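Before I ask anything, here is the structure I am working with.
Note that this complex is displayed minus one protein chain, with the remaining chains in position.
Showing subunit A:
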C-alpha cells in the first residue's frame, strides 16, 4: 500500500515540476510568439497564442509582475538565490525519498525474515511436540505391556521392531530407548535375569565404541540400565543412564516432574553428533496430577528416552520448507542466557538483520530459541536510488531551464535595449538623411527652375520644327529631372503621409506625348520601338493629377528603357471595363503579334492580383483607366520579383543602370492614392509588363483639340504596315489629328487601293521596315505614286525608329522618327504640306523678359544697409521698375497698408529693430484684418479699389539660401526669396510668379 502511495506522491511531484517547466517555457514562447505574430500574422499561430494565453493567464501575471521588479541586477541576484534554494530543496527531497524507500524496504525485509523464522520455529516446535507426544505414548505402552503384564509382553526384539515401524510418527527422534529403574538391592537379580551387567556410561569416540569394553557401573543406590532400544541406538542397551551426567540429571528431573524433560545439547554417544535427549518417566500406577515429587520417585518404574538429533532434524525441516538457501537458521539452547549453546547452524558473519523466535519444547526449565539471518546482504536499493536520482536530475534540469530562462530573459532585455538604442540612432540617421536629401534637392531645384524658365523663353522665339522639338525635349528632360528631385522630396512626404493629389483637367495625350518625348532620344539611340496607344474609348481629357500620373508613367517607361536593349516599349491605355471584357472575349494574342515582333510577358497576368472590376467602388462619373507598360527587356529575376516595390531596392548593382531605386515604391504609393493598383508580370530574358489602374473623374464636356482638328480634318491617310498592333498605334495617332486612316499590309495592296479607290489619299505612312525590305519595289512605288492621276499626289512618309537613315537615297521620302507624338506628327505633316501656318501661330511675341515684367511696376525695397538699398534699387530701376526705398521694417509697414500702392516688396531679412520676418507678419496681419472687414462689410469695397483680398507679394532678400530660411520665409507670410545681390534668373523666376 505504501508503495502505491509513494508512486502517487511521485506522480504529483512530477506533475508539479512539469507545470513549473511549462510555465517557464510559456513565458519565453509567449514573448517570441507575440513578436512573431506581430510580424507575420498567421492563423495557426494566432490560435497558438490564444491557447497559450488561456493556459498561462496566471503565468503571464507572474511574467508581468517580474517586469515591474526593480532593476535587472536586483532581479538577477533574486533569481540566483531562488535557484540555489530550488536545488537545495531538490537535493533534500531526493535524499529524503532515498531514505524513505530504503527504510520501507528494510522494514519489509525484516518482516519477511520474521515470518520465515517464526514459521520455521513453529514447525520445528510442532514436530517436536508430535514426537514428544509419541514418546509419551510409548511410555504408556511400556507401562502397560512391560510392567503391567507378568511376564512382560515386550522384549527387546518386539520393542525394536515396534519402534522401528513407528519411527515416522517421531520425525525428530533418531531413536528411543527404555531404561528400567533398578534398585541396588535388585541389581544382582536383574543382571542375572538379563544376562549382562549394568555398565557405566563413558563418553568415547564413535569408532572405538564397544559396549563390551565398558566398565560395569559402580555401586549406587539405584540404577537405570537401558533394556529396550531402537535399533538405531541399540548400543545403549545395558548402559546405566544414571551414570551419564546429563542423563542422570534428566532422569531425576523427569521422574520428579512427571513430564518430558530435555537435556542440554550434548554429543551423542557413538554418533557423536549434537543432540538432546527427551526423557519421560514411566510410573507403576496412575498418579494424580498434583502428586508430590516423592510420590512420583517412589512410583517410578523406568525411563523412556528419545534422542533428538537436532542438527539433522532441523536440516530435514528446512529442506521441507525448501527456502533454506535464503536464510541461515541457528538454534540455541538459552537456558544459560550468558552462554547459549548452539544446537544447530554454523557461525556466520553478521549480515546485519537477525530475527529471534522462541522455541518451546514443552520443558519449562529449558529455553530454546531460533535465530534467523538472511544469507545475502541486503541488495542495492535500485528503486530508491533510481527514484531519488531521477528526482535529483529533474531538479537539476528544472534548475537549468530556470537558469537558461533567466539568462535568456536578461539577454533578450539587453538586446532589446541595444536594439532600441540602435533604432533610435538609425532613426536619427534617417532623419538626417532625409533632411540632407531635402536640402540638396531643394538646392538643385532652384537652378533647374532657371533652366526651365529659360527654355520656356526659348520656345517662344522663332524656331524651326527640329529646334522646337529639341527645346521641347530639353524642357521635358529638365522637368523630368525636377520631378526626380521631387521624387526624393515625395519620398519624404510619403513617409510623413502628407502627399496630396491635385484635381485638375488634363489632356491624356499630352501627358503621353510628354513622356514619349522625354524618352525619344534614348529610344532612337537604342533603336527601340517606343509607342503609346490610347484606346478610342478613353476620353481625351480627364480630371486628376497629371503630374503624378506622368510621374508614374515616366517612372515605368524609364525603368523599361534602362533594361531594354532591343525590341520595344509599349504604353497602352484602356478603360478597365474594356480590358476586363476583352479578357474573356479575345483569344490570347499570338506571341509574334507584338509591337516589335519579339515575345513579351503576359500582360493579363500582370493584373491577375487586382480586385475584380465590380468590387471597386467609385463615383459614377469616375473613369478607371488601366495602363500597361510593356517591354522586351531583360526582365526581373524571379528571386527579386517579390521585393520589386520595396524602396531603394534595385536589381543588381545600381552602377549598371543608375537611379535611386525609389521610383517603383513611389509609383506604387501614387497608384494607391489614385485608388488604383499596380502589378507586373516578368519573364527573365523576355521582358516585363507593368500594369496599373487609376481612377479619374470624367469632365462633363470634352475639350476639342481644335487646331489640329481643323487643319487635317477629313483628310485621308494610309498606313502601310504588316504588323497589326504597330499599325493600330499609328492609326490611333493619326486619327487623333482628325484624319481618316486605312491600314494596308503591303505596298502592292496599297497601290491597288490607290488605283482602284475613288477617294483622295493625302498621306501615305510606310514603316521603314516595309520600305527597306525591297528597295527596288519601294522606289518603283514612289515613282508610281507620284504619277498617279490624281489632283493631289499623296505625300509619302517613312516611320522610322532611328535617326540614322542608313544609305542615302535620292528618292527616300520624308522620315518621321518614332516615337509618334501628336504634336510632332502634326508638325511633320504640316511641313510636308508646305504651309507655315504653324510657325506663324507659334511665333507670337516672345515671352517677357525681366524688364518686360518689371517695367512700370511700383516696388518697395526695404533694407537697413544703405549701400544694399541703393544697389537693389538700382538693379530694379534698370529693369524699369519704379522703386521706393525704406531703411527699416517700421517704415515698410507704414508704406504697405491696403490699399497697396506697391506691386511688390523686396525685404531684407536681417534688420535691426524689426527684422523682415516680423515686418512681414505685421503686414499680413493688417491685410487679414482689412480683408476680413471688407468681407464683413465694415469697410466699403470701393475704398479698396474693388479688391476684396489684399495680398502684396513680399520677397525676402537674403544672402543665405538655405532651406531653413526659405521655409521660415514662407512661414512668415513671404512669397519667396531672392538672393542678394540679385541674380537676373532667380529674380525673373520669383517675380514671374506674380507678374505674369
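Keep in mind that, in the parts below, a residue touches a chain if its C-beta (ideal position, glycine included) is under 8 Å from a C-beta of that chain, and two chains touch if they have at least 3 such contacts; residues count from 1.
The rule we apply is simple: contacts and distances are computed from a predicted model.
> For the chain not present in this complex, what protein name does its UniProt entry give, out of "Trafficking protein particle complex subunit", "Histidine-containing phosphotransfer protein", "Propionyl-CoA carboxylase beta chain, mitochondrial" or "Distal membrane-arm assembly complex protein 2"?
Matching "Trafficking protein particle complex subunit", "Histidine-containing phosphotransfer protein", "Propionyl-CoA carboxylase beta chain, mitochondrial" or "Distal membrane-arm assembly complex protein 2" to the record, the invisible chain is "Histidine-containing phosphotransfer protein".
> Among A:536, A:870, A:941 or A:970, which residue is in contact with the omitted chain in the full complex?
From the options A:536, A:870, A:941 or A:970, the contact with the absent chain belongs to A:870.
> Pick out the residues on subunit A that sit against the missing chain.
Its contact residues with the unshown chain are 863-868, 870-872, 874-875, 877-878, 908, 910, 912, 959, 980-982.
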